[in-house]
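Heads up, one of the protein chains got dropped from this complex, but the rest are sitting where they should.
What follows is chain A.
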Amino acid sequence: MLKQISRQFKQFPVSRRCLHGSSFRLGATVFDMPAMSPTMEKGGVVSWKIKEGEKFSGGDVLLEVETDKAQIEVEAQDDGVLAKILVPAGTNDIPVGKPIAFLAEQDDDLSTLEYPKLEETASKKIESKPEKAEEKIEPPQPKEEKNTSGSDSGKLGNPKQTLLPSVELLLHENGLSKEDALAKIQATGPSGRILKGDVLAYLGKISPELNVKISEYINNKSHLDLSKIQIRETKASEQSPSSSGDKPAKPEKPAKKEPLKIEKELTLSQAYSKEALQRLLTIAEQHAYSAKLYQEDSEVIDPLFEEIVAPPRNAERFKTQFIVTPSDNSVSTLKLTLLVNESILDAKQRAQLFLDEVKDQLTQDNGGVSSSPQLEELF
């Protein structure tokens, strides 16, 4: 059988002429970090599914790549061997185009394989070059628009225009050529365009003032009139410190507003450890934050709506500081200082709730708390 085949071969010289012997070999090919989506700039190697030196065939999963959006399995396009892994699994932020492995053909001998030299920055250079070239391109020079764009009433038509169909018809009906029209008719359209009205005025069918009026009206209304807008003056008090400063040119930021400070003194009839007090305050704070500020059983109020319009739940409304000062005998005083962030709508309300809560807690524990009346007036 073999003889038969080889004899057929001699009869078919084409096959030998076109086909090489397998004497030449290709070295290992570089496998670069693939861009698995058009927006991917960097990616991570989650895991290699093929080990070093292991064979794979086309369609097999080589590795799993983590992109900006998802984890994607990268398939082999062709049969081959994973000759060498350059980037181990778990590496993140590998730029697209960076070599991550060497691949070879299945029958290549890995021990004698030639590895191409890696040009670390090659891919980056190629990418950055065209950008620089783009910068060099001169910005398009602004055309002298003034000459053409103004719709002066006393001007003749722009000779480069294509006549409007209505104008062309009208000229034709009255036996006028395009040249005539351009030489004689006053154009009131944009960019020196001859309008139907212009031809009618030229023919004496309407008064020319009408056209001028219309074109002026359009001219006035075609852009937003900002001339009447006055810029609000900044307050004198805010400006004065900045003007006296060393750098008058740089506008200083308006002085930071002091947060609202609420102080309250509560007497403790019982001795509390610091931790216990802290716990008590934390519970009070939790209550204050989670309390619903609207009537729950009302028909007009929709809780869902209230939730949506309320400031974020976890936004910090106030900061709490407390000092315990031992006064007479066994009675000590708890001094609470709240710094309220007024930029949050319900901060003040919740701070008040917090103080009430603390008071309640202490009352429950003690059966009585007195607070200094002057400070209570603050609220």
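One rule holds for everything that comes next: a contact is a pair of C-beta atoms (placed from the backbone, for glycine too) under 8 Å apart; a residue touches a chain by one contact, two chains touch by 3 or more; residues count from 1.
Just so we're on the same page, contacts and distances are computed from a predicted model.
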Name of the absent chain as recorded in UniProt (options "Coatomer subunit epsilon", "Vps72/YL1 C-terminal domain-containing protein", "INO80 complex subunit C" or "Pyruvate dehydrogenase E1 component subunit alpha"): "Pyruvate dehydrogenase E1 component subunit alpha"
Contact with the hidden chain, among A:V61, A:L176, A:L277 or A:V324, goes to A:V61
Looking at A:D78, A:E263 or A:E316, which makes contact with the chain not pictured? A:D78
Where A:S37, A:T234 or A:Q295 are the choices, the one touching the absent chain is A:S37
Contact footprint on chain A, counting only the chain that is left out: 1, 4-5, 8-9, 11-12, 14-16, 18-22, 24, 26, 32, 34-38, 57-61, 72-73, 77-78, 96-97, 105, 123, 137, 143, 160-162, 191
